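A short worksheet on the structure shown next.
Omission of a single protein chain aside, the complex is shown with its protein chains in their original locations.
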Amino acid sequence: MTSTQHTAPSTTSPAGNPIGFGRMLRKEDARFLRGQGHYLDDLVVPGMLHAAILRSPVAHARIVSIDTSQAEAHPKVRAVITGATLESLNLAWMPTLSADVQAVLATDKVRFQGQEVAMVVAEDKYSARDALELIDVEYDDLPPVVDARKALDPDAPVIRDDVEGRTDNHIFDWEAGDKARADEVFAAADVVVTQEMLYPRVHPAPMETCGTIASMDRVTGRLTVWSTNQAPHAHRTIYALVAGIPEHNIQIISPDIGGGFGNKVGIYPGYVLAVVGSILTGKPVKWVEDRGENLMSTSFARDYHMKGEIAATRDGRILGVRVDVLADHGAFNGTAQPTKFPAGFFHIFTGSYDLEAAYCKVTGVYTNKAPGGVAYACSFRITEAVYLVERMVDLLADELGVDPAELRLKNLLRPEQFPYVSKTGWEYDSGDYPRALKKAMEIAGYDELRREQREKRERGELMGIGISFFTEGVGAGPRKHMDILGLGMADGCELRLHPTGKAQLRLSVQTQGQGHETTFAQIVSHELGIPPEDIDVIHGDTSNTPFGLGTYGSRSTPVSGAAAAVAAQLVRDKARVITAAALECSPDDLEWEQGRWYVKGDPSQGKTIAEVSMLAHGTLELPEGVEGHLDASVVYDPPNLTYPFGAYICVVDVDPGTGQVTVRRFIAVDDCGPRVNPMIVEGQVHGGLADGVGMALMQVIAFDEDGNCVGGSFMDYLLPTSMECPSWETGETVTPSPHHPLGLKGIGESATVGSPPAVVNAVIDALEPYGVRHADMPLTPANVWMAMQGRPMRTDLAVQ
Amino acid sequence: MQVTMTVNGNEVSADVEPRLLLVHFVRDHLGLTGTHWGCDTSQCGTCVLWLDGRPVKSCTVLAVMADGHEVRTVEGLEVDGRLDPVQQGFMEEHGLQCGFCTPGMMMTARWLLDHQPDPDEATIREAISGQLCRCTGYENIVRAVRWAARHPAEPTTAQDTSQEVQA
Partner (left out) sequence: MQTPAPVDYARATSVEHALELLERLGPESRLIAGGHSLLPMMRIRLAQPECVIDINDLTDLDYVRVEGGELCIGAMTRHAGVLDSPVVGEHYTIFHDAERLIADPPVRNRGTVGGSFCQADPAEDLAAVGSAVKASVVLRSSQGTRTVPAREFHAGPYETVLGDAEMLTELRVPIRPGATSAYTKVKRKSGDWATAAAGAYVVLRDGVVADVGIGLTALGAPHFCAEEAEAYLVGKEPTEEHLAETGRLAAQACNPRADQRGPVEYKLHLAGELTQRVLRQSVARAEGRA
């Protein structure tokens, strides 16, 4: 055989896409741009009925009576369900993700404003809403617990008297670190700075609210559920356990989701009620919540009252951090995080610094508010941890009179210290922190900004520069440590090559806008060298995808991305064996170039993946032990979390006469390892940065003294628009994860985690001429101005 | 009540309750689910479509008020299988992630470019300031509109067809 001229394969596919990593336009855009997305409320199931939920107008009250007779008499109403109905089905209460129970419909009491009290199923949604007005509920008001700081007072009303023997509102105490060592270090330190700070209750508020269509087929006993759902398989298992429906008879389908951000992880009473409604009526039942229901009853985020302490030497070496946290969990403990971690990953509060000692104690309490706490891109409470430590570092800089960038550069972990085991037990996989911070400072023109600030201060103008350096811990997680309700956090992946060489990748993760249909195709494309347009990514339907715990906590790329890479590698390895069989040589004689195995020294002799797939499905004799077809199935158990990190710098101008804050610039340097699709990664960062502006300046779900939620609509729960956000300036460094097959770390929540402290630090920095040390988020104009007067506002309670 | 209106160039008629919101008419009666809804207080803007050539929040219009008027939705942007430059721009510049706010954003962008073919960043930000996005942080939406401004298409004429809709 003669050796013919061999040209290296193009790294661009016939459709113009990169083969592997690179900027690629998204496959999913085609339908969204045409208004052809299939979101939950777009779905029509023949015969479907519509449900509406009656909710409690008060925060804490006994239910004296519920009269549904008029609602039942409405000509278009097919069913009315109350707590009494559910009690007879043993479904009035359901387990939460934190070993508590939550009322599906209130029976004895209502425990937060907006709690579910009854459900109507009607022929159309306007009639369902009309029928709600016909239900008469008599309440006997009880004093509510609204101020979390008073929840453990001896005379505080007991909220959870549904639990036998309960006499207070205490949920748990949890600690991490070494208290004795920390006490030693603090006692001997030159400088100790203490600060109380609140990370207020906020809400993810995706543009699409939560909803479901439940259809119980009376003939087959099969339950089909469409729902806005970031974790379809977990939901299926939980429905099986709770409702007693055999798991193989349940199919959960997540259609297109209009944003999740952790709002669509848990199982809400509305979902269970729709299932009950379908069982009772024999028809599919659709329930979609309105925005008020979304904000007032679905999983809120944060609500951590923190007291931080930081100890340092006189010359600015940080020695230790201590934190005391009061965690407001609302009326039911429904936080969604791995079982062994009731405070999530909060104990990563040691941040990006090398400390000698660290200790935290977290106390969880009940209040008369909606349940939740872990949501909104928090990476399981890392938002709270990063906010705490980055504020403390700035307070220390202020105390020592040193530049906050210099203080950080002095204390950041150094590259040679990785892998780094922190004082609270986290093993950070890799990082070059000083490089990222210096890059951010360079992009920002940091020295020039400080010069400008000095000049402005002389003229009485308020300008602030705020830094945030964060280490994230994502990609939960190793199944021996991490489970949700006993389900280990390992994810499956199935890769199947068709005879003509096209591929299908089935995953357990669930995109809500992150671009999985594109990114995961690119991962397989990278490993197999076939065009990403030839790879179909399938997810969202429990009937045709492998088991896994879903998408949240930035885990898709670290876990399922790893699974996809491993599966593709297995396929590639098998392709080698099949090529060897076809070419009658040894697999060791073969080398790989993008998409093709070829004979070393004779590149014209080779087989592409497509050719191999046809052979694998054909009649070629295969070696002993080698099965036909070209598939791989993997369950990936991550050995560790991955640790993306970043350095953010925010520049603000504050109007001293009004307290209004303008975010002039925001510089974000992120390191998430290699970037599969830089365009998608950058987009993820942009979105999270807007969250920082929103949370720092305007977002809060507050309550008045009667427990009324002041934040139940977008009139009061304020979200940033295009006017409040600057044009983001982004940069990158690349430090691969040593344990991920492709070194990928994940990016989804980084910017939401890292940005709020940058904005707050900037505003406090701006107010330095007024001697302001700290003020809590949200830094509305009123709060800023009041801080300037020496009286920053308390933001978890309504303004008096 | 009987209502008749032109939607994306087609005349439609239906019998509706006076209280029916235009967004529900478009979505549930006409099956044009590209227009979305996302709040209770006329703030989020995911329901934006054109009424008589102007972007409006369709959750705050009764269908009966649109009787005799002209409605355009995202489904009407594409002509004869060709994407509008705005749609193309949103794809080129990654101006969408979950896609939920996107139809409304594109309708506003199309209107803006029809009236100001070369808007600067501040003008674009103001034009979309009544519409929320939770995914993109707005930057790529601005870039998408700028892309469309730099790549205007040749004008085409859409054909009119009449159809009765039994509602």
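Which chain is which? They are A and B, in the order written, and residues in each are numbered from 1.
As a working rule, a contact is a pair of C-beta atoms (placed from the backbone, for glycine too) under 8 Å apart; a residue touches a chain by one contact, two chains touch by 3 or more.
What you see is a predicted model, and the numbers here were worked out from it, not measured in a lab.
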(message) If I consider the whole complex, including the chain that's not displayed, which of B:40, B:75 or B:93 touches that chain?
(response) B:40
(request) Would you mind spotting which of A:176, A:377, A:566 or A:698 touches the chain that isn't drawn? (result) A:698
(message) Please identify which residue in B:26, B:61 or B:106 touches the non-displayed chain.
(response) B:61
(request) Just name the one of A:104, A:412, A:615 or A:798 that touches the chain not displayed here. (result) A:798
(message) Applying the definition given at the start, please give the residues of chain A touching the unseen chain.
(response) 125-126, 129-130, 133, 290-292, 657-660, 697-698, 702, 710, 715-716, 718-724, 780-782, 785-786, 793, 798-800
(message) Which parts of chain B face the unshown chain closely enough to count as touching?
(response) 1, 17-19, 21, 23-24, 37, 39-43, 45, 48, 51, 54-57, 59-62, 64-65, 67, 108, 126-127, 129-131
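Heads up, the rule we're going with is that only the chains that are shown with their structure count from here on.
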(request) Report the inter-chain centroid distance for chain A and chain B in whole angstrom, where each centroid is the mean of the CA atoms. (result) 30
(message) So in the complex, the part of chain A that touches chain B is made up of which residues?
(response) 25-26, 28-29, 31-37, 39, 41-42, 126, 204-209, 256-259, 261, 290-292, 512-515, 679-680, 682-690, 713-715, 719, 721-723, 725, 727-728
(request) Would you tell me which residues of chain B are touching chain A in their complex? (result) 17, 19-20, 27, 32-41, 43-44, 46, 73-75, 77-78, 83, 87, 90-92, 94, 96-103, 106, 121, 124-126, 128-142
